[in-house]
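Left out: one protein chain. Kept in place: all the others.
Lettered A, B and C in written order, each chain numbered from 1.
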Amino acid sequence: MKIRVITTGGTIDKVYFDATSEYEIGEPTVPHVFREAAVGVEWELQPLLRKDSLEMTEADRVTIREACEAAGETAILITHGTDTMSDTAESLIGIEGKTIVLTGALAPARFRVTDAIFNLGLALGAVQSKPPGVYLAMNGTVFEAGKVRKNKEAGRFEATGL
Amino acid sequence: MKIRVITTGGTIDKVYFDATSEYEIGEPTVPHVFREAAVGVEWELQPLLRKDSLEMTEADRVTIREACEAAGETAILITHGTDTMSDTAESLIGIEGKTIVLTGALAPARFRVTDAIFNLGLALGAVQSKPPGVYLAMNGTVFEAGKVRKNKEAGRFEATGL
Amino acid sequence: MKIRVITTGGTIDKVYFDATSEYEIGEPTVPHVFREAAVGVEWELQPLLRKDSLEMTEADRVTIREACEAAGETAILITHGTDTMSDTAESLIGIEGKTIVLTGALAPARFRVTDAIFNLGLALGAVQSKPPGVYLAMNGTVFEAGKVRKNKEAGRFEATGL
Partner (left out) sequence: MKIRVITTGGTIDKVYFDATSEYEIGEPTVPHVFREAAVGVEWELQPLLRKDSLEMTEADRVTIREACEAAGETAILITHGTDTMSDTAESLIGIEGKTIVLTGALAPARFRVTDAIFNLGLALGAVQSKPPGVYLAMNGTVFEAGKVRKNKEAGRFEATGL
């Protein structure tokens, strides 16, 4: 099994630039995390977008969907900002024969305390194990697309009543 | 879905005691890692053994199997030392109606560079996603029990030719 | 010996707020770092300002100087943003009978890779050891105030030719 990893930006890839005292989306953190975890499964990185998810447009979602459809792999892991991750997940419903798992982080991967490393593991476990469909892996939980939302006050993802 | 987490020892839980300059298996690291990752899925800890996996006996494996059989949950995550993890996985084959995933770490969870956090995520993703059966989640890969071994020279898990 | 720790903001205390995807100066990191390092020397925290050092005004520098003059302790450690740290150091020259050491960080203390923890150690070592005067402790070096500047291109502090 080979896994395609599509990165679109979000908190998980946020870095801090002292030169400007700014805080921006940097290089994808996935290769660094996968190396530290000695990931042995075959995978390929596709850096697609570099956006805060609040700035993600419908055109961006079409771009992501087209990338999933064009992928030769049947297992696709997408890193994405958390604020609109559930919207993008829903926009990918219906792609046939592929297991697609979205994940991200509430704290940047460069932080000492971060959910990024755990979440990438969670998503990689799910993408190898789930039947075709679209899933969102956050807060230690593998949700189905369309049945999850981010509770912004609580800062966590929750199953919806659907 | 509720997940049972059974801990049996191994490198993942190794700590360092300055008082004696010794290095022993300490408290399970799972609660700390799950808290930092803001895990929201329901889970219960069952600290069963505290052993290096090289010291794991057949009687210990019976104890682990009985704990799996007695569990009310259908999803079971087991932390285990790496040296005989594939042996214990094989000894659990045949338990019906339960998804059992074993994981561990090559470097202690207390280290700055460790695969422990990623591996726990990987295992938690797999245990929620796989059909009933026994699996081993290491090196970013979800293996089937009986089809994986640790390559001790290379320090990584590999699929066997079975 | 008791040490007064005055915090004024800067990168060292930067945190990331997922709720707003913003990156702001948070609570002083000093208590957390001192606790992890098991600091046994007596010290007292005085959170004075919470500013990026580029926004530090002459009025702020007067506030910092007055706080140093009013302190009952003869050893004072100040955390400060790096961009104008050398200016503030110079503005404190002439306070008699007190050893004042400024430090900060190029990467936030919450990062996995950061100079913050090391720099706080460096400053704490210097403030207990130097004769009265004003010093800047960065890049593993204890500089005298008035004889150091930040090289912004290189991202490090250097001795000036004075």
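Note that in this section a residue touches a chain if its C-beta (ideal position, glycine included) is under 8 Å from a C-beta of that chain, and two chains touch if they have at least 3 such contacts.
These numbers were taken from a predicted model, which means no experiment stands behind them.
Within the full complex, the chain left out of the display is in contact with B, C. For the options C:I6, C:I64, C:A89 or C:I117, the residue in contact with the chain missing from this view is C:I117.
The chain not displayed touches subunit B at residues 11, 14, 16, 18-19, 21, 23, 52, 54, 81-83, 106-108, 110-113, 152, 155. Those residues of subunit C that touch the chain absent from the view are 33-34, 36-41, 106, 113-115, 117-130, 137, 139-142, 155-158.
Definition applied: only the chains that are shown with their structure count from here on.
Taking each chain's centre as the average of its CA atoms, subunit A and subunit C sit 38 Å apart. Each chain gets a centre from the mean of its Cα atoms; for subunit B and subunit C, those two points are 44 Å apart.
Those residues of subunit B in touch with two or more other chains do not exist in this structure.
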